[in-house]
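Shown here: the complex without one of its protein chains, the others still in place.
The first chain written gets the first letter, and so on, giving A and B; residue counts start at 1 in each chain.
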Amino acid sequence: MKVKKLFAPLIIICLIMFIPLLFPNPFLMHLLISIFLFGLVCESWDLSMGYLGLFNFGHLAFFAIGAYSSGMLALYYGISPWITMIVSSIITFILGLLISLVTLRASEFAFSLISFAFQSMFMHWVRSGGGPAPGEFGMGGATLTGGTQGLGAKFSIPPFQLGPIIIRAGANKIPAYYLTAIIFVIVTYAMYILVNSRFGLAAVALRDSKTYAISRGINPLTYTAIFISISTFFAGMAGSLYAHLMGVVGPEIIGWSNVVIMCCIVEFGGLGTIFGPAAASFLLISLTYYLAGLSAYKNIIIALIMLFTLLIWPTGMAGAASWFKSRYLNRKIWEKRRGGV
Amino acid sequence: MDELLECIEISKFFGDFAALNNVSFSVNEGSIFGIAGPNGAGKTTLFNVITCNPFPPSSGKVVFEGEEIQKLKPYEIVHKGIARTFQIPVVFYNLNYLKSVMVGSIYGTLTNLKQNVFGYSRNRYEKNALQALELVGLTSKRNDLTVHASLYDLKLLMIASAIATKPKLLFLDEPVSGLTDHEIELIWALILKLHKESDITMVIIEHIMKFLMNISDDVMVLNFGEVICRGIPRNVANDEEVIKCYLGEEFKDVFEKMKIR
Partner (left out) sequence: MLVDDLSVIIISTLVSGSIYTLMVIGLTMIFETIQYFNFAHGTYFTYGAYFIWYLINITKINYLIAILLLFPAAFILGYASQKYIIQSLVNREASHLVLILATFCIGSVIESVILLIFGGRLKRLPYPFEGYIKFGGATMSYHKLLIFITSIMLLVIFTLVLYKTKRGTAMRAIAQEREASYLVGIDVRNIYAITVGLSAVLACVGGWLMGCLLFMTPAFGGDILWKGFIVCTLGGRKAGMRGSVFASYLVAFIETTLMRYIPMYNVPPILFAIVIISLLIRPEGIFVKGSR
């Protein structure tokens, strides 16, 4: 690999790794942890929305399923969070596979609808509590999912543990920061490899011209389903990470306003790119923290940002970056591109 | 010569409208089969139903290499060895030339997922794609974005990605429509070169009689979804019905003057 190409990513990785040493501010740590976690969710959402062109309404359901399943397995059955993270990612992979195989045979709209219905169903079940919690956890009428109070409200969800170090976004956030940052970098790199592989080629081909892609031998159902399952795999992983770092997870994490924020991040970052949503996550999550007090205005502002991006600058931040690059760095005349990268 | 493709009483209905009505013909291996006819005759629909993309025939049989294919999925038909180009150019707007052709070289030849995951070697497919690009003369543009491509390049790309699927049978749907005279000559030279250098059997829809009659071994003329004439070019060009519906009276003796075999 050429050194020049590695330059920018390496700088960013160094920055990420050294920030806690330069600015050990706990608020900043927590903000960055949120940014990385939601960045993971948004990047994986971009796989199905941007690269495939399918509106996966229920993507966040997989985040929630990852969080709840991992949390429940660790809390009620004492399984190590490292294992439950892998298990819950596999669960979301399989669920994503099933849903896409069943619904894509009908139409893409059916897929959007069913994934949304699936999300509603799941949150419905979560809010209702889902029955008594197993064993001693069920005493005092505690429910399986913790209902609207959340899982881990009474007994915290077990944290990750590396030998003597407890990794939790609690008092000492630094181990949690490093865990999140490392996973973020690795997963982002994995997604980068995926989209530049032949699977990414199939996805983009299907999006750009389905008839043409089929006429060159791509089985739309298989490759779409695989791509979606991979996106839900990573969503589940992010959810599991969230559950064990925060110790508690409630149904409001995928409430409507969070859905809109994350959708905006994907859009604003640039549909069909990996680094776009990552960068937009930095900007927009920080913005939402800044606007935390004005919740109704926050929703309107985020929705308007999304609308303006769609109307005026559809390639998003990633598009702006490549425009900037070709204009000033490569000294080529900027040429307008359609859609994403 | 064996029959590579045989179509038996193909019909396609949209509601009560018969786009194709009992169309039958066969294509011999290694030959060029021409299809002509007025606009709206059903020629592109014929390609659509044979390749089942986007729809299969309402009735009738399509036999390719002795096997019935009308009930197969469109991508399975590609894997059997049939490739097509489109009348209105289709483009992968977000890919460059090389990647567009690689879609064909990878997915046109890999028949199932297992093959795709195990034993995949990117170099092999990239080489195939580069070969296809070289055949059509686009090697120097391989990293260019298709979003800026000219119509001529888009048509060449469609042909290149079709060839990259290593087909036994190639359907070309009006390969030169919309091009300048010079470009038309170039593409026809390319088609002739392809036919000479490889074993690809071709079925070509075209309106330019000079070329179609010149290079086809057999010609079929469609009108309103039905076959009105089928046979060697000379006979078809002199057929009364064909002249009345399509070629026009002026064409009657031009045949001799054009020195067509």
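In this text, contacts are C-beta pairs under 8 Å (C-beta built on N, C-alpha and C of every residue); 3 or more make two chains touch, one makes a residue touch a chain.
Source: prediction; values computed, not measured.
Shown as candidates are A:I12, A:A117, A:A153 or A:L291; the residue that touches the absent chain is A:A117. The residue touching the chain not shown here, chosen from A:H30, A:R207 or A:H244, is A:R207. Shown as candidates are A:A106, A:L162 or A:I186; the residue that touches the absent chain is A:A106.
Touch with the chain that is not drawn comes from one residue among A:I16, A:L54, A:L95 or A:L151, which is A:L54.
Chain A meets the missing chain through residues 49, 53-55, 102-103, 105-110, 112-114, 116-118, 120-121, 124-125, 128, 207, 256, 260, 263, 267, 271, 296-297, 299-300, 302-304, 306-307, 310-311, 314, 338-339.
What we mean here is this: only the chains that are shown with their structure count from here on.
In this assembly, the C-alpha centroid of chain A lies 44 Å from the C-alpha centroid of chain B.
Residues 198, 201-202, 204-205, 207-209, 211-220, 222, 226, 272, 335, 337-341 of chain A are the ones touching chain B in the complex.
Only residues 51, 53-54, 73-75, 78-79, 83-84, 86, 90-95, 99, 102-104, 106-110, 113, 116, 120, 122, 125, 145, 147-148, 161-162, 165 of chain B touch chain A when the two sit together in their complex.
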